[in-house]
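Below you'll find the structure, written out as structure tokens, and then a few comments.
For this depiction, one protein chain was excluded, whereas all remaining protein chains were kept in their positions.
Let's look at chain A:
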Amino acid sequence: MLEPAERSGILRDSLAVGVATGAYGLGFGAVSVASGLSVPQTCVLSLLMFTGASQFALVGVVAAGGSPLSGAATALLLGTRNTLYGLRMAPLLQWRGWRRAGAAHVLIDESTAMSVGRDSTPATRLGFLATGVAVFVLWNLATVAGALAGGAVGDPRTFGLDAAVAAAFLALLWPRLEDRRNVLVGVLAATVALSMVPVSAAGVPVLAAGGVALLVGVLARRPDPTEIPGPDDVAGGHR
């Protein structure tokens, strides 16, 4: 069982992450409608796909004139990231059957980061579920609002929403940069991705950067795995 103080701390941090993520769910809704998707299509993406980077990738490819199916392929390739999060989380969550099937839907960047460093299974499960559900509810509410307001808002860049998305990715990455090898991997990955931008379809540069992780991981001699971020490293942890 969890101490009440630890429990409320986890819930508070999870809600904070949900609010922050929901804030750019507004951006997704607006961007998606501006890309030519209908309001129902935009909402189904957030409900069913529910992984921000893949959603942005799909509407981004469509907005740039790509076919819907190539947008779907890009989203799927980006979605492989969540498979790796699942590999990390499965032994920590220890869920089976329908619980695992439900947990899979909220397996995203945020729920992984907010649960992976907890020191007990109940704390891990609570961090994962509270963050996943908070983000799911607020992301979907924000998507509806953003999509409906989309026409009125016009260009989402007016409010700097594109910069907010980049900042959120950086904030998620930040705690992992305490390890020197991770800094090297991050810089290499960013360089590879940017060098691929002019010569490949949208979505491919990010995947190519994943190859850096593969290369460094295979070549590295040091046997101990890198530390990955815990609940104190994101969101409320900075207070």
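Just so it is clear, contacts are C-beta pairs under 8 Å (C-beta built on N, C-alpha and C of every residue); 3 or more make two chains touch, one makes a residue touch a chain; residues count from 1.
Rule of thumb we're sticking to: contacts and distances are computed from a predicted model.
There's a gap in the complex where one chain should be. From "AzlD domain-containing protein", "Branched-chain amino acid ABC transporter permease", "Ligase-associated DNA damage response endonuclease PdeM" or "NADH-quinone oxidoreductase subunit E", what does UniProt name that chain?
Checked against "AzlD domain-containing protein", "Branched-chain amino acid ABC transporter permease", "Ligase-associated DNA damage response endonuclease PdeM" or "NADH-quinone oxidoreductase subunit E": the hidden chain maps to "AzlD domain-containing protein".
For the chain that's not shown, point to the residue among A:2, A:39 or A:90 touching it.
A:90
Residue by residue, what part of chain A touches the chain that was omitted?
The missing chain touches chain A at positions 16-17, 19-20, 23-24, 37, 41, 44-45, 48-51, 53-54, 58, 62, 64, 67-69, 71-73, 75-76, 79-91, 93, 95, 100-101, 103-105, 107, 109, 112, 157-174, 176, 181-182, 185-194, 197-198, 202, 205-206, 208-214, 216-218, 220, 223, 225-226, 228, 234-236, 238-239.
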